[in-house]
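A single protein chain has been omitted; all remaining protein chains appear in their positions.
Labels for the chains are A, B and C, by order of writing; each one numbers its residues from 1.
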Amino acid sequence: MLRVAVIGAGRIGKIHASAVASHPQADLVAVCDPIGTAAEDLAALHGAKAYKDADDLFADPDVDAVIIGSPTPLHAPQVLGATRAGKAVLVEKPVASDVESARALEAELETFEHPPVMVGFQRRYDPSIRRAKELADAGELGTIEQVTIVSRDSAPPPASYIAVSGGIFKDMTIHDFDEARFFIGDIVEVSAFGQNVLPELAETGDFDAAVVVLRGKNGAVASITNNRRCVTGYDQRLEVHGSTGSAIMDNWRPTTLSVNTKDASGTQQPYLDFFLERYADAYRNELTAFIDAINNGTEVTPTVADGVAALVVAQAAGESAHSGRTVRLDG
Amino acid sequence: MLRVAVIGAGRIGKIHASAVASHPQADLVAVCDPIGTAAEDLAALHGAKAYKDADDLFADPDVDAVIIGSPTPLHAPQVLGATRAGKAVLVEKPVASDVESARALEAELETFEHPPVMVGFQRRYDPSIRRAKELADAGELGTIEQVTIVSRDSAPPPASYIAVSGGIFKDMTIHDFDEARFFIGDIVEVSAFGQNVLPELAETGDFDAAVVVLRGKNGAVASITNNRRCVTGYDQRLEVHGSTGSAIMDNWRPTTLSVNTKDASGTQQPYLDFFLERYADAYRNELTAFIDAINNGTEVTPTVADGVAALVVAQAAGESAHSGRTVRLDG
Amino acid sequence: MLRVAVIGAGRIGKIHASAVASHPQADLVAVCDPIGTAAEDLAALHGAKAYKDADDLFADPDVDAVIIGSPTPLHAPQVLGATRAGKAVLVEKPVASDVESARALEAELETFEHPPVMVGFQRRYDPSIRRAKELADAGELGTIEQVTIVSRDSAPPPASYIAVSGGIFKDMTIHDFDEARFFIGDIVEVSAFGQNVLPELAETGDFDAAVVVLRGKNGAVASITNNRRCVTGYDQRLEVHGSTGSAIMDNWRPTTLSVNTKDASGTQQPYLDFFLERYADAYRNELTAFIDAINNGTEVTPTVADGVAALVVAQAAGESAHSGRTVRLDG
Partner (left out) sequence: MLRVAVIGAGRIGKIHASAVASHPQADLVAVCDPIGTAAEDLAALHGAKAYKDADDLFADPDVDAVIIGSPTPLHAPQVLGATRAGKAVLVEKPVASDVESARALEAELETFEHPPVMVGFQRRYDPSIRRAKELADAGELGTIEQVTIVSRDSAPPPASYIAVSGGIFKDMTIHDFDEARFFIGDIVEVSAFGQNVLPELAETGDFDAAVVVLRGKNGAVASITNNRRCVTGYDQRLEVHGSTGSAIMDNWRPTTLSVNTKDASGTQQPYLDFFLERYADAYRNELTAFIDAINNGTEVTPTVADGVAALVVAQAAGESAHSGRTVRLDG
């Protein structure tokens, strides 16, 4: 059994703690969070140790791997602390608050031998997205030409969260940037339109909706539509169009029941409402892949380089949204 | 251009008149109806001649073919009158009010040379049903084992219509019996449950809903579910299940739009509401096949024998619904 | 934590053992199976005790509840043994091999005070079926008039299983009979057509496909279509049609991805292949309801009376399939 610790006892930390606790090949052995009794509370739930200080956790010889779900500015130092202590790392996105810090982390990691470091773009492990990727890689769709990604949250986070989120492109769209890269590879052009549609977020100074267009080095174009609010639920869709075929991913509903009345037919329930429900399989599969990478030396994906690349695109999207120019990248 | 006359200026007669008038290979030359000014009114609409007496119509040398949409008891004599006059015939279902009359017609038609006689089971010409049949005939579904037919009218006819309809099995289910025969061939067993669900039809003495199960000579079983009322529209569905695959026909809606709100997702409009809209293509294709049979000697289908066979099943269903026994047929 | 034992370490026993082991409110404390090392093997997997003899298990004071997944003839004596020992029981369907034994069990259970006894018709706990039931009970569909149940296994069991299964109606259709009763209540008429479509099962003397029609005391009619084999997966569908609306349950697929090519559009993966995957949520919810009934005294459903009633219908279906007559029941 792999002995796993989780840093950060907030929303995403709880998800990871729960996934580890119920995984047949992993034990949750420790939780770390500096605030109040957060670590103790979550640890108690799963019979794990509690740490306030990450350095103490890194010094614990009974920890094999660390999942980092702390605030973004702590990601890079904690990745380095954990790997220097010989622990494998799964770090949440974004890998850092800015491209420079992310690149510095990437460079630093190249200077010493360390266990696997994986970045938490869990969508790569969603069964539908993965199957689309398999079809694409198998050539079933021909040459990929156009990708359409839709990502609408069911409800916006509080304005206080937005304030420290790093902005919509680094906080929310970054998942879509990684998803786009998953299908069209390196990005060479970025054009973004930001929108403000939610009065309650108007004061944050951040966009709450956006449309971003990316061009891949290979000529394929991806468009991304984001919205911090979708009343029908968590709207997560994908279209991959190639020269000989296309694959389209629809939303999940809680049941397969549809209702027909005098006024309407085919009425289904709203989409699964939240990323936890929608991506429950993806988080489980991600953890399995992380364990496999540690135990069996299988390929780590997504890598820190993928995390850096997504951040580069996010930063470019911000520039484009403000300048009205397409930003060109090295690709 | 084929010169076509229509007998019966009621609902189904008007459908046929309109189909003929707009068909590129046919001219509507005459309409016949004994009641009031019905024939004149419909004829005037299309610039055709009007007849009150069918015999006068049969004597008209400028008529090549006759479509019979008169009350059921007149079908057999009019088929004979028209064919004896050398006119091709497309006769509405059922071919007669009872099996004996239908068989007598069939026998009589064998005693002389005559142009094509086709029976109006238009569903055989519906694009979806026809494609299911093509798949089945091509072996794409393997050996056909089970067929499910759903036929629910959007709204019941008036009680006065029910009174002279011959009963639900001869009036409504007869289309389903022909459809079942289209897929599983000759029927050897019939079991029927009648229902009374509509208070407004309680006095008619007829069932207003029914479930019928048929066994084909080849062992396949078809189930049919009928209802005189479906609030969401005209519910017309078909499933054909074979040993290696199945084909499922869904309802049509007027648009492909679906709506998503806080409470529901995927909400579409009600089904197409009426058999005219639902089977518009089928009626057009049926007429084309009729014209082809006349002009080019292509196969006539469905034949009078098909009309008789469907009526035999309908009569057996009535017996079964009342006796609680499975009725066995020669097949 | 409720201390639960499982009797029977076969396929269904393993499902229940696994469901118990991962349930937050239950511990799997014992497994019982008389054959070879079956109990030991399954017990070891979950760190539970192993018993060969059910009576020893019933004598174990550290067991609160028993899930019975043994061969059908053992169900009734084990239900009585367990309840007499003060243990709550969840017993698999059918409750007994024949109606007489089932009724005797029901009568015997009325002679003494005992903890909850629930029958394992897990479909009542499937989210889609449950939602259909909620809509029906809430009057959203009006008066229920017609119910259509489709149940096709992805692949047939071995002939050896069929030989001891009690026949398709008691073994397979019994789930559909309970589902029909769930929606239309007590059954007063049963008509069944059996089929033999699988050459490999021809020697078993049992039907391998069937269509059954049931009439409820309230006039509603349900039709059931069964097949021991459906190449596209486990075909589990339901339609509930009422006077003001209908609810239709579609199959689940493993992903929401559909593929479009030159030849076809909307192509999805086969249905979930097996009852374990399809009804995983149902088994989990069933267990939760069982625990609730024990801990909180909530209503037990389905009851032994429901188990008896389904068996009565199954027996009647067998009679009807052989006699060609509709069998009438007391309702």
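FYI, a contact is a pair of C-beta atoms (placed from the backbone, for glycine too) under 8 Å apart; a residue touches a chain by one contact, two chains touch by 3 or more.
What you see is a predicted model; the values in this text were computed from it and never measured.
J.: Of the residues A:Gln25, A:Thr148 or A:Thr288, which one touches the chain left out of the display?
T.: Of all options in A:Gln25, A:Thr148 or A:Thr288, contact with the hidden chain holds for A:Thr148.
J.: Identify the residue among C:Ser22, C:Ser165, C:Gln268 or C:Thr303 that touches the chain left out of the display.
T.: C:Gln268
J.: State which residues belonging to subunit B touch the missing partner chain.
T.: 22, 127-128, 131-132, 135, 140-141, 244-252, 254-262, 269
J.: List the residues of subunit C that touch the chain left out of this view.
T.: Residues touching the hidden chain, for subunit C, are 231-233, 251, 253, 258, 260-271.
J.: Which subunit A residues would touch the chain omitted from the figure, given the whole complex?
T.: Counting over the whole complex, subunit A touches the hidden chain at residues 143, 145-146, 148, 150, 152, 189, 191, 193, 195-197, 209, 211, 213, 215, 219-221, 223, 225, 227, 229-232, 241, 243-246, 324-326, 328.
Please note the rule applied: only the chains that are shown with their structure count from here on.
J.: State which chain is most central when centres are taken as means of Cα atoms.
T.: C
J.: Any idea if subunit B and subunit C meet via the same residues, over half in common, or different ones?
T.: At the contact between subunit B and subunit C, which are copies of one sequence, the residues are largely the same (over half shared).
J.: Taking each chain's centre as the mean position of its Cα atoms, how many Å separate subunit B from subunit C?
T.: About 41 Å, centre to centre.
J.: Counting in whole Å, what is the centre-to-centre distance of subunit A and subunit B, each centre being its mean C-alpha position?
T.: 57
J.: Enumerate the residues of subunit A that touch no fewer than two other chains.
T.: Correct list: 251, 258, 260-262, 269.
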